[in-house]
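See structure below.
One protein chain omitted, others in place.
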Amino acid sequence: MGLEQKLGNMGVVTARLEDAVNWGRTNSMWPILFGLACCAIEMMSMQASHYDASRFGMELMRPSPRQSDLMIVAGRVSRKMAPVLRRLYDQMAEPKWVIAMGDCASCGGIFNNYAIVQGVDEIVPVDVYVAGCPPRPEALIDGIMTLHEKIRGESMKDWA
Amino acid sequence: MDKNMPEPDAYSAKIKQAHPEAIESVVDFRGERTLVIKQEFLRDVCLLLRDDEDLRFNYLEDIVADDMLPEYPRFAVNYHMCSTINKHTVRLRVPVDDPDDGPETVASVWPIASWLEMEVWDLMGITFKGNDQLRRLFLPEDWQGHPLRKDYPLGYEEVQFSFNWELIDAKKPYAKD
Partner (left out) sequence: MTDGASPGENDRPIPASDIVHELTVEELRAKYGSGLVITSEDNMLLSMGPQHPSTHGVLRLLVELDGETVVNLAPDIGFLHTGVEKTMESKTYTKALVMTDRLDYLAPLSNNLGYVMAVEKLLDVEPPPRAQVIRLILTELTRIASHLVWLGTHALDIAAMTVFLYTFREREYLLDIFEMCAGQRMMASFFRPGGLWRDVPEEFVPAVRNFLEFFPAKIADYEALLKRNPIFLDRTKGVGTISADDAIAWGLSGPSLRGSGVDWDIRKAYPYMGYEEYEFDVPVGEKGDIYDRYWCRMLEMRESLKLVEQALDRLPDGPVTIDDWKIVPPPRSELGRSMEAVIHHFKIWTEGFKAPEGFVFQRIESPRGEFACYLRGDGSPKPARVHFRTPSYVNLASLPLMGKGVFIADLVAIIGSIDIVLGEIDR
């Protein structure tokens, strides 16, 4: 990351650099295999051939957190699972993003009780929330596109 | 409607013969037969039901614990079983007064009972005598309390509407990293 620090704010050069790096980051984001409950089935449907996720570079779902950069929290997070989730998030390498897929990950969903964490943003910082119970694969793809737009708008100050 | 139930007194007669004071009452509701059994006789009755040639209840389907708080006795443990050979079904209901002094385990009769009793202990807190595998299964190991009891709160978070949005937002623990 030393290049950006040396170049500073040199106008056209840094703008082009930002575009290139952001383009590279969005076009081959590898999600971590983190399907917990029903939303995972819709995430699998998104991976399958009907709503192909491979056209976004996401056909590889890596089980290892070290090799992935997007965590799609798909499903309800129970209190027993919360420390596991945090640990996996910490093991992911920068840059990393989190999509809270579904109502249970966004706000606890229909389960407002002792056992479910009311929204996964109590544990990890979330970039995009996708609503639905479960959200259609198209809604999830819309969430991923929103995340891509967000990343493309990032500047060098946000990176390091 | 259970079409495969034998005559009304077939089980009760056999059980009365072997253990006369075991049955407290017989309830027939919506076509299902329930035998209310006293806690001390449970394991013997289960052995009889499994081994008797006419009954042969070899399949334990479920163990369900019930909490009827204002009533006395407070808890009841239901055993649902069926026979794959004769296709009968029956439910044994054991009223339990003190949850720490529950019925004896029937794991020696049907091995699956140890697994089912684990769930009952975890969520309702009824200890089964003789089952040394009672541990926290669904909840984290250090959880206190037994959630399915009626005096355990639901633990819900207040719903954020627009009039109390900021109030609840300030108290909500967001992750800052």
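Chains here go by letter, A and B, matching the order in which they are written, and residues are numbered from 1 within each.
In this text, a residue touches a chain if its C-beta (ideal position, glycine included) is under 8 Å from a C-beta of that chain, and two chains touch if they have at least 3 such contacts.
For clarity, every value in this text was computed on a predicted model and none was experimentally measured.
S.K.: Taking the full complex into account, find the residue in A:L17, A:L33 or A:A131 that is in contact with the omitted chain.
M.R.: A:L33
S.K.: Taking the entire complex into account, which one of A:A20, A:V84 or A:M145 touches the absent chain?
M.R.: A:V84
S.K.: Pick out the residues on chain B that sit against the missing chain.
M.R.: Touch set of chain B with respect to the missing chain: 2-4, 29-30, 32, 34, 58-62, 64, 66-68, 78, 80, 82, 84, 87, 89, 91, 110-112, 115-116, 119, 123, 132-133, 135-142, 147-148, 152, 154, 173, 175-177.
S.K.: For the chain that got dropped from the picture, name the residues of chain A it touches.
M.R.: 33-38, 40-42, 44-45, 48-50, 63, 65, 75-76, 78-84, 86-88, 90-91, 110-116, 133-134, 136
The working rule: only the chains that are shown with their structure count from here on.
S.K.: Can you work out the whole-Å distance between the CA centroids of chain A and chain B?
M.R.: Whole-Å distance between the two chain centres: 42.
S.K.: For a test of understanding, state which residues of chain B touch chain A in their complex under the given definition.
M.R.: Against chain A, the touching part of chain B is residues 138-140, 147, 152-157, 159, 172-177.
S.K.: Can you check the complex and tell me which residues of chain A touch chain B?
M.R.: 79-80, 108, 112-115, 118-119, 121-125
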